[in-house]
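With one protein chain withheld, the remaining protein chains of the complex are depicted in position.
Here is subunit A:
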Amino acid sequence: MNFLRIMTQKKSLIPKLNLRQRTLIAMIVSAIILLSVIFAGILLGDERIATNLENRNLAPSLDHPFGTDWLGRDMFTRTMKGLTLSIAVGLIAAAASSLIAVVLGILAATAGKIIDSIISWLVDLFLSVPHLVTLILIAFALGGGMKGVIIGLALTHWPSLCRVIRAEVMQLRSTEYVQISRKLGKKRWWIVTKHMIPHLIPQFFVGLILLFPHAILHEAAITFVGMGLSPHHPAIGIILSESMRYLSTGMWWLAFFPGLCLLIVVRSFDIIGENLRMLIDPHRAHE
């Protein structure tokens, strides 16, 4: 009886959603958060981040939700613009990185043993060194700035996705329909484009979205240590590193809100990626 009562109570409190609906809702909420950040970053005017010495060092209020900094700039606007820039950098870098991963993964699995061992060695090499170290090296060698960061991110984030793609292509290559296709006289390139790439699209997109949080965090990290974007960009890493100097004077909002927002954005991308992976399992295509 007790058990029954608990069951019925539960039902009336929370509407029953299945896993698929909950997954979709989590994805939609995350997407709305990200889109609103991007729109805020684009739509908020530059006059709010102009120097305004009358409004220096204001604590968070309705007028300035995230407070203002030592030059009287509105921190909310700076944070949104910084995040938008970070998302843009992350998008370019993650797209380039996953493209490298797909090309190298397919090459490793189809172009013979020597190329496979070269690419596998490269993957092991990049994975054995912490991302941040290689990233700083590449960005520094390219002279820093936006270009250095993007190229650095693109060149350091491909290995894990490359491994997944290589394994997937190897598995596809041994499937009966691919072997039959070869015996029906189809060329290697034809098989790659017609049989394999359609199977890799879900892996590609999931990999791409899961690369975002890494790319954004690493971009913020190397900007924070001063090797990344130049200080006149309103990047999130710049905001955080500048605010460090003012933390000890009690201006906690300078670091707290931008840091929290960065965390939310990264987590949103993560949620979208993980849930997308659950929804488009490549082994169940048309059910």
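We take it that a contact is a pair of C-beta atoms (placed from the backbone, for glycine too) under 8 Å apart; a residue touches a chain by one contact, two chains touch by 3 or more; residues count from 1.
Methods note: contacts and distances are computed from a predicted model.
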| item | value |
| --- | --- |
| Listed names "Membrane protein", "Quinol oxidase subunit 4", "ABC transporter ATP-binding protein" or "Chemotaxis protein CheA", with the criterion being the UniProt name of the chain not displayed | "ABC transporter ATP-binding protein" |
| Candidates A:Thr23, A:Ser120 or A:Ser181 - the one touching the absent chain | A:Ser181 |
| Residues of subunit A in contact with the chain not shown | 175-177, 179-181, 183-186, 195, 198-199, 285-287 |
